[in-house]
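Omission of a single protein chain aside, the complex is shown with its protein chains in their original locations.
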Amino acid sequence: MEGAKQIRFCGFGGQGIILGGKILGNASISAGKWVAGLSTYGGAARGGVCEADIIISDDLIIFPQVIQVDVLIAMSQSAYNKNIGTVNKETGLVIYDTQLVSTKEVNGLKQIGIPATEAAVKELNNKQVANVVILGAATEMTNMISKDALVEAIKKGVRERFIDLNIKAVDLGFKLGREAISKAK
Amino acid sequence: MAKDLAQYFRPEYRSTPQSPLCAGCGHGIVLGLILRAIDELKINMDDMLFVNGIGCCMWVPTPQFAADVLQTLHGRALAFATGAKLFNPKLKILSFLGDGDLGDIGGNHLIHAARRNMDFTIILGNNMVYGLTGGQVANTTPEGALTATTPLGNPYRPFDMCKLVEAAGATYVARYSILQPFLLIKSIKKALQTPGFAFIEAMSMCPTQFGRRNRLDTPVELLKFLKDKCITKKQAEGLSPEELKDKIITGELKNGGS
Partner (left out) sequence: MGFKQVKSILPPQTHYFSGSDAVVEGAIASGCRYFAGYPLTPATDIAEGFSARAKDVGAVFIQMEDEIASICSIIGASWAGAKVMTATSGPGFSLMQEAIGYAAVTETPIVIALIQRPGPSTGQGTTFASADIMQCKWGSQGDYQVIALCPWSVQEMYDQTINAFNLAEQYRVPVILLSEAAISRLEERVEIKEEIRIFDRAKATGVAALGLPPDNQVQPMPIFGKGHQTKVTGSLRAYSWGLTSDKAVQEMVVSRLHHKIMDNRDEIIEYDSYYREGAEVVVIAYGFTARSSLLAVKALRQDGKKVGMLRLKTIWPFPDRVVAKVGSEVKKLFIPEMNMGQVAGEVMKYTCSKVISYSQTNGDSIQPDTIINELRRLL
């Protein structure tokens, strides 16, 4: 699928992976894109591997399932281990939570750590928004969609009393993303 | 059929009743009592919905009543009725259903309709046997009774469905035999006026399938059997469990409250 970005957001049940996928999907809709999202959780409401696939494209998406991952966002070791083999080795990108994932070398594959959980606890005093922090960082690093679109989606998809917190999490994520880009350069 | 009830029948059936009920069937008596209760309450038949199942009881409203009739699948009448009632709460729903329909195949729907306290009037026509299919054992067949599928006598206890629906949350529960027609009319009227789940067990009889297998060869013998078996709440007072063993207690068993 040329021109389409295949993203897999993964972690364990309870981290807000599915919600994160929904936010990213909604954000892409407000950005005028075509989107296909499919979550896999099986019996994972209690901590198993949890995956939210999102395909974002400028054109109609014929086949709506991820065939090869362009961007893997991993928030747990088991989810990383399970999915690292699915990433496109030449052009793919792995974004992982530094506190929760230790990477293994994959020839030529770009892997960038974001201290999402750590920063969420330290700066926002809330571990639960680490999902939005890492999504913010990934958005900044990949230019998949605009920050405004992400904020719009949060306003739509998150319970009212958590909106402010989540918007702060987006800001924090974008900051961490910028830092990661400049470090990588 | 008494003349004053003719208006409750479709014109096609006023002069020549089409009821396929057997001679001596107790359900025919219940038919008359239901119409008398409706007549005395002056309920407009256009507001009534008769929901029936499959079994001999279905021939009471079907086909002759001049009203809406929903003849459903065997056992499922109360599930159908739930849909009709929830969408149009103005419908006044009366179901005359057999013991197989309500207590065997439809038992789950019965307890849940009672639990939801659906505003239905349910009359159980208990003839102690599967009549339509040729006299097989029912959940209400007395222990030891002979049926087409218990040639050595029914090895199991009969079901007390009044206790069942009372426990499930019915608002009104009563039991009378067809030998108590005036009490039954009064009870049906009460049930029709009860908002919530009202359940009446009408002890009926089936000379064709139950009577002839159990040496109660004529309807009169069956009536005598019912008369001996059914006692009032008052008569039951002071009787020992041994004396009560084969008796069926009639009367109002629950009226209102929770």
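First chain written, first letter: the chains are A and B, and each begins at residue 1.
Quick note on the criterion: contacts are C-beta pairs under 8 Å (C-beta built on N, C-alpha and C of every residue); 3 or more make two chains touch, one makes a residue touch a chain.
Values in this document were obtained by computation on a predicted structure and should not be read as measured data.
**Student:** Out of B:Leu5, B:Ala79 or B:Ile249, which is the one that touches the chain we can't see?
**Tutor:** Going through B:Leu5, B:Ala79 or B:Ile249 one by one, B:Ala79 is the residue touching the chain not shown.
**Student:** In the complete assembly, which of A:Ile29, A:Val106 or A:Val121 touches the absent chain?
**Tutor:** Counting the whole complex, the residue in contact with the absent chain is A:Ile29.
**Student:** In the full complex, which residues of chain A touch the absent chain?
**Tutor:** Residues in contact with the chain left out: 1, 21-22, 25-26, 28-29, 34-39, 42-43, 61-65, 67.
**Student:** Identify the residues of chain B touching the omitted chain, counting contacts across the whole complex.
**Tutor:** Counting over the whole complex, chain B touches the hidden chain at residues 10, 12, 18, 46-47, 49, 51, 54, 58, 62-63, 66-73, 76, 79-88, 90-91, 108-109, 112.
Just so it is clear, only the chains that are shown with their structure count from here on.
**Student:** Please tell me the distance, in whole Å, between the geometric centres of chain A and chain B computed from their C-alpha atoms.
**Tutor:** Computed from C-alpha means, the inter-chain centre distance equals 64 Å.
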